[in-house]
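Left out: one protein chain. Kept in place: all the others.
Each chain carries a letter (A and B) given by its place in the written order, and its residues are counted from 1.
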Amino acid sequence: MNAVALVLRAGVRDLARNRWLLAYGIGLATVAELLFVFGGAGNQVVLSLLNATLLLVPLVALVFGTMHVYASREFIELLLAQPLPRPAVFTGLYLGLALPLAAAFLLGVGVPLALHGAASDVPVGALVALAFSGALLTATFAALAMAVALGTDDRLKGMSLSLGAWFLLTIGYDGGVLAIVSLFGDWPLDKAMLTLMLGNPVDVARVLVLTSLDAAALLGYTGALFRRALGGISGPALAVVALSLWCALPVFLARRRFLRRDF
Amino acid sequence: MISLDGLRKSYGPRTVLDGVSLALEPGRISALVGPNGSGKTTLIKCILGLARADAGRLLVDGVPVDEQGRYRARIGYAPQAPHFPGNLAVGEVFAMLRALRPGAPVDESLLDSFGLRAEWATPVGTLSGGWRQKVSLGAAWLFRPEALILDEPTAGLDPIAAGLFKHALRGFRAEGGTVLITSHILSELEELADDVAFLNEGKLRFAGPVGALLQQTGMRRLEPAIAALLRGLRVESGAVA
Partner (left out) sequence: MRRALVLLALLSFAAGESAAQDLRVGAGERFTTIGAAVAAARPGATIRVAAGTYREPTIDIRVPRLTLIGEGRPLLDAEGARELLTIRADDVTVRGFAFANTGVTHMQDRAALRVVEVARCVVDDNHFIAALFAIYLQRADGCLVRGNDIRGAGGGESSNGNGVHLWHSPNTRVERNRITGQRDGIYFEFSKGAVATDNVSEENARYGLHFMFSDSCRYERNTFVRNRAGVAVMYSKGIEMRDNAFLEAQGSAAYALLLKEITDGVLIGNRFVGSSTGLYLEGASRLQIADNEFRANGWAVRLMADALDNHFTGNQFVGNAFDVATNSRTVRSTFDANYWDGYRGYDLDRDGRGDVPFHPVRFFALVVEKHPEALLLLRSPVLLVLDAAERVFPVLTPSLADASPRMRPQP
């Protein structure tokens, strides 16, 4: 087994037994289960899950990821004292954080779906989009957490930065966009809005799930906005690409910090 | 075996290592001493590549080390405050470390004498500080390294374990191993060390045999000798015997 896989395996084994991660998965599963049982029609279930995903996934990935990196400092030093190249250690550590988090998310949403999916009228395409978005958001925010925690040794500061990033990206950013639209709405804003949406992974994930809900009756609107701004390229394809790029950015940032910094 | 040549390291405006040159020889235990904040840990981290020196060279057997860090396969390291992923069992930590160096010779004598086998299934997170130190030392010994770098190795060890450790360390030296050790207990170093490197404010004030230091300071024990250095007594670094 190579170095990446070994470090990854250690991380996965460690987090697979982590109480907080277990609580996260069970919490999500409980929310999803309640939604399936009491949440009404299929689209409503997806929309409620979407809101839970957009708020919870970045928060958990950031807070848990930041704490985890701080708690792993000595372990990281031990790994770096082994005959391993730093990039391999980084990749192993990152995947060892992101994969268990993503697995907790996917199982939390997936198990209730497996129990109820066949019997319900939940649109499958939208759920796939939701699962994909949630997993990529997890990967994005886990990387952001690493970048933050590797950027400062002050744990309080690191945690504050992570919470700040969470608030900014899930709520503050859209609040700003709403303010811009309200203030500058007299100018044509199609393209500006689209650009703004692509500028935030939480928005990309949200729009991706919304456009994949075919019966979401507003599809006509959002879909038309996408088409108008993009010409021939399909909105969902663009969203998938944007979400992947968004994931790559903090990974790149965290990796660079990891390779350059002193432990 | 390991030599540092003009190592320089700053964190922002603070110079932590200011042109440190030092040679660690096989079959000798070198004690790295100095007041808090003198740069001891930074020096160790530079040797291991955890921190990057701003200037200077690190040579292993006379050859500059590479970026891949393959030289680290020859070094066992026990950090000052060892922590492992809390939910891994002791056995899993050792299994992982062994898998990281496939084909390396394995020496489980120290971990056996510490009785770590009895804790094989215990999650590391539930171990006391002393037991974590035993895991860390056992791991440093695991691959019959050519050199050991030990940062406060006896901190938290009970006297019996400390005795076992010192015995093992002497055996390692007898087999030609190279050792760099720090400790705030100077009597312990006096008992073990052949050479002393005294670091203060990032500069190496003395490097040489313990005997040479005692002779130059006119002291009979290491502790007053170091105290004399701290008071500003200037000495010549002694030739390594």
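Please note the rule applied: a contact is a pair of C-beta atoms (placed from the backbone, for glycine too) under 8 Å apart; a residue touches a chain by one contact, two chains touch by 3 or more.
In this text the structure is predicted, and so the values were computed from the model without any measurement.
S.K.: According to the contact rule at the top, which chains on display are touched by the left-out chain?
M.R.: A
S.K.: Please pick, from A:16, A:63, A:163 or A:193, the residue that touches the omitted chain in the full complex.
M.R.: Reading the full complex, the residue touching the unseen chain is A:193.
S.K.: Residue-wise, where is subunit A in contact with the chain that is not depicted?
M.R.: 40-41, 43-44, 47, 50-51, 54-55, 170-172, 174-175, 177-178, 181-182, 185, 189-190, 192-194, 197, 202-203, 206-207, 210, 215-222, 224-225
We adopt the following convention: only the chains that are shown with their structure count from here on.
S.K.: When the centre of a chain is set as the mean of its C-alpha atoms, what distance in Å lies between subunit A and subunit B?
M.R.: Distance between chain centres, rounded to whole Å: 42 Å.
S.K.: What residues on subunit A touch subunit B, complex-wise?
M.R.: 1, 3, 6, 9-11, 13-18, 71-75, 77-78, 80-86, 262-263
S.K.: For subunit B, which residues are in contact with subunit A within the complex?
M.R.: Going through subunit B, the ones touching subunit A are 11, 45, 48-52, 67-73, 75, 77, 79, 81-88, 92, 96-97, 99-101, 123, 136, 139.
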